[in-house]
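Every protein chain but one is kept in place in this view of the complex.
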Amino acid sequence: MKRILSLIVAAALTGIACSKKAEEAPKAEPGSERTAAAGIYKDGLDELFKHPKLARADALPKGIQWLTNDSDPVFASPNAKKGGTYYTYMDSFPLTLRTVGPDSNGSFRSFLFDNQMDLLHIHPETGNLTPGLATHWATNKEQNTLYLKLDERARWSDGVPVSAYDVAFSLKFYLSKEIVAPWYNTQYGEEYDTITVFDDHTVAIKSVNKRNLQDLVYYATMEIRPRHFHEKLLDKDWVKNTNWMIEPNTGPYQISKIEKGKFVTFARKKDWWAKDLKYFKNRFNTDFTKVTVIRDPNVVFEHFKKGMIDALPLVIPEYWHNKATGEPFDKGYIEKVWFYHQRPQPIYGVYFNQDVEILKDKDVRIGISHALNIDKVLKTVLRGDYVRMETNTLGHGAMDNKTIKGRRFDLAKADAHFKKAGWAERGPDGIRVKNGKRLSLRVTYGYATHADRLVILKEEAKKAGLELTLQKLDGAASFKAMLEKQHEIAYTGWGAQDRMQYWGQYHSDNAHKTQTNNFGNVDDKVLDPWLVAYKDEFDLKKKAELAHKIQQRIHDEAYTVTLWAAPYIRFGHWRWMRFPDPVASMRSKDATTYPFDGDWGGVFWIDEDIKKETQAAMKAGKGFPPVTLIDTRHKRG
Amino acid sequence: MSAYFARRFLLILPTFLGVTMMVFAVTRFVPGGPVERMIAEAQSMQGDQVRDSGKVGQAALSEEQIQDLKEYYGLDKPVLVGYVLWLKKILVLDLGISTRYNEPVWDLIKGRFPISIFYGTVTMVLTYMICIPLGILKAIKHKTVIDNISSIFVFVGYAIPNYVVGILMLVLFASYWEIFPMGGFTSENFDELSRFGQMLDILHHAVLPLTAYMAGSFAVMTFLMKNSLMDNLAADYVRTAIAKGNDFRGAVLKHALRNSLIPIATHFGNNVSMILMGSFLVETIFNINGFGLLGFDSIVERDYPVVMGILVISSLLFLVGNILSDICVAVVDPRVQFK
Partner (left out) sequence: MTTLPLDPLTRKKIHRFRSIKRGYYSAIFLAAAILLSFGAELFVNSRALIVRYEGRFHFPTYGSILPGTTFGLDYRYETKYRELKRKFKAEGRGNWVLLPPAPYNAYENDLTEGIYPPTAPDAGSGHWLGTDSTGRDVLARLVYGFRTAIVFSILLLLCNYTIGVTIGCAMGYFGGKFDLFFQRIIEIWANVPFLYIIIIVASIMIPNFFTLMMIMLFFGWIQMTWYMRTATYKQKSREYVLAARAMGASDPYIIFQHIIPNTISIIVTFMPFSISSGVVVLTSLDYLGFGLPAPTPSWGELLRQGTSNLDALWIVSSVVVSMILLLTMVTFVGEAVREAFDPKKHTVYE
């Protein structure tokens, strides 16, 4: 067993250009190197296809119309230069090099995850599908199956070709209990009907649901896992055994050096199979990317100002306005970028637990909505950078109901609604009372750094005769309290979703019980059928209509108050780090934080000449004109 | 006397069991354990920054799945059964595997030893090196200018907790004047430095935290030294020696000093555990990856095997250290009788 393991690891390592010292990975035994020209891995296929959700077929159904995309504009810059090292940081060392299973969901995960190419990518400008591991795609008439032709050139980092069996195996992998990732088990189990392999490079993925093409690609594709690497390891010790193994990947970089607790270095694959393909050319330019652990945000900033890291996100207002000033900025060594985009936003909101007697009353909820001075928070501690989140989606294009305006701080309206609900009198401390009970509610939250925002809301709410007591819990503990519906008002954020989902948070099936995301215990018979219909709707236009109706209802009934969003990427970078024009796209993530992202990552390059020039200038005390780029072409409103 | 110490050593056992059982039980009742943490993480809810969530993770888990996760982390058994299982492993010196790092707890702890021992020993050596002479000086020069001025510093050092000293120095010397680094054990480019450069680098990083570490124990030791020396100087035998015509210097060195070191010796045992445990607050402020910070992080991250592992080591050190103190006293002062 051990021999096989080291064989596999050795195979994984030989594909890397610069893998001299992968210190923490198990060492390869001499003479066990595989040649890079290995063929498709076909061992144990019969065993694989015994899985109930996997099948083999000889011929494709008739009438399949293959699609591809080679006509969208190129977005990477032709001026990009190869070479150099991109220095960046992480706040803690990853707990594992796995990307699934326990503790794999840390901030380092994207570095690994993004180096596994997607089956299909999305063009950052047009939003159309572009080739990834698959060159061609098609759907059937029933709109529940995605046919894919894999790129025959695609290779794992150990030289083994990517094949349809890897796709099939990946489903088996995600459904297995051994990976200790129940969410994958559930989600993929409910989504995937079968995967059928036609030949080495042609595969059909059948979904349980009927979906339009974009949704089908979104829901019915997954990260492909190397079968030749995982299959033999997939037993009850998989989590433990693969914890520090370097998995073969298909993307532009692979880990070349690790020092535990300190840094991880990625090296560019010199002969990466996709390097000259249309949408990947002139991207992923630096030879190395070094990710160093710096725990303390103050120290991160010190390192950045000294040029020890090349770029730093400056989304937080205090960073942009206060800290990112002084010599390196004034002298133009560090340039600042503020780019408004239209990506889906995380949803920060307060959720009224309607199992709490006071909050059952719609007028109380509306009253509270008017008693929250969100504008004041936006204009003061958030410095007017963030915008008000008007409804519970933002950045979903046509799916957003743009007619809804969030309720503003308005003491007269708050007063009217509280009065209507019977909270007319005020006690000696100015807080409203009704039958001897004070209008006092507990707000549970888990983000220590948001205390300053909540404190302002609390102070302002007093004016409306509403007392909010703040209950700060540790992150995981606060989420547990909310899942168990122990809160009165929950203050929480939901990660940005590419596709908005409402059912889990608002359907009555999830109300009045623990372990569900319906933090409001919303139990609304009007809303229920819409939520179900939205989930299953296939036509994008009808789906948008349903989404608008749902959002309107949530607003009208004041089930939640959504708070703020930062619809931009904002960072500082040393002037030797160059970007294409424009520096970002409306759909893209921040390339400095996600340097390997398949859709947009790696568009920057390090210009060694400018680096030398800058360093010489710094020594001589000379400066350059300061640069602050603010790009508002995708700004709303 | 050996019977006394034998009994003391035997009594370690029930204390050790009591401590570990209590904390073990507590870990089981703390909300936000590994399973809940995993659930929160799946929703991208971890930490203060909400990250983009993938398509996976929106679904709620079934009871059965949660039970599976509990089993994975070994949290599915009743408290007492779990404790007995844990204890059995301890008996064969197996501290278990960290639920956060998937590594043996012992390896994690071992990894922190060098840094902690470095800071611990240097602090202790420096403390003794400064406090004993300073204490003697202050005793001899009692109520003089030197005594009064040094007293003020010692008092302030004694009064404020060492992490506040750390913050103060961080603000002044690292942030404001930028003389010393903000924290860490070594620089980024440590590996590229020469041997001498590496030493300098470690020292450069060590100045502020060492001062903070010393601030507290420094004052206590100095006063201890001073007061006990003065007690002895007032004792009859010293007076007699001086009356008999011995010079003062000789009397101090020959007679008083030896006896004055007794209380310092009793402190030695406590310092042994200090070497390892340090102060997690100082380590947090200066971002030093020592034993204390590991302990604090493991509590915050609910890494129970590590918490228990550190507890085992620290409580054993503490208990043994106390006995060690008494042995020291017995060695230094033959008059002391333990029964």
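A and B label the chains in the order they appear, each numbered from 1.
One rule holds for everything that comes next: a residue touches a chain if its C-beta (ideal position, glycine included) is under 8 Å from a C-beta of that chain, and two chains touch if they have at least 3 such contacts.
Remember, predicted model here, so these are calculated numbers, not experimental data.
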Residue among A:Leu277, A:Met308 or A:Val455 that touches the chain left out of view: A:Val455
Chain not shown: contacting residue from B:Ile130, B:Ile146 or B:Val164: B:Val164
Contact partner of the left-out chain, one of B:Asp68, B:Asp94 or B:Asp231: B:Asp231
Touching the absent chain when the full complex is considered, from B:Val156, B:Met199 or B:Val331: B:Val156
For chain B, the residues touching the chain missing from this view: 11, 14-15, 18-19, 22-23, 26-27, 29-32, 142-143, 155-156, 158-161, 163-164, 167-168, 170-171, 175-176, 227, 230-231, 233-234, 239, 242, 248, 281, 285, 295-296, 299, 307, 311, 314-315, 318-319
Contacts of chain A with the absent chain, listed as residue ranges: 297-298, 317-318, 321-323, 376, 379-381, 383, 411, 415, 426, 428-430, 442, 448, 451-452, 454-456, 458-459, 462-465, 469-474, 477, 481
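Here, only the chains that are shown with their structure count from here on.
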Distance between the centres, which are taken as Cα means, of chain B and chain A, whole angstrom: 40
Residue ranges of chain A touching chain B (in the complex, touch as defined): 95-96, 102-103, 105, 107, 177, 180, 182-188, 190, 218-219, 239-240, 243, 261, 292, 295-296, 298-299, 302-303, 308, 344, 346, 348, 446-450, 473-477, 479-481, 483, 492-499, 501, 504, 510, 515-517, 589
Chain B - residues contacting chain A, complex: 31-34, 36-48, 50-53, 55-62, 65-66, 68-69, 72, 97, 99-102, 111, 175, 182-184, 188, 287, 289, 300, 302
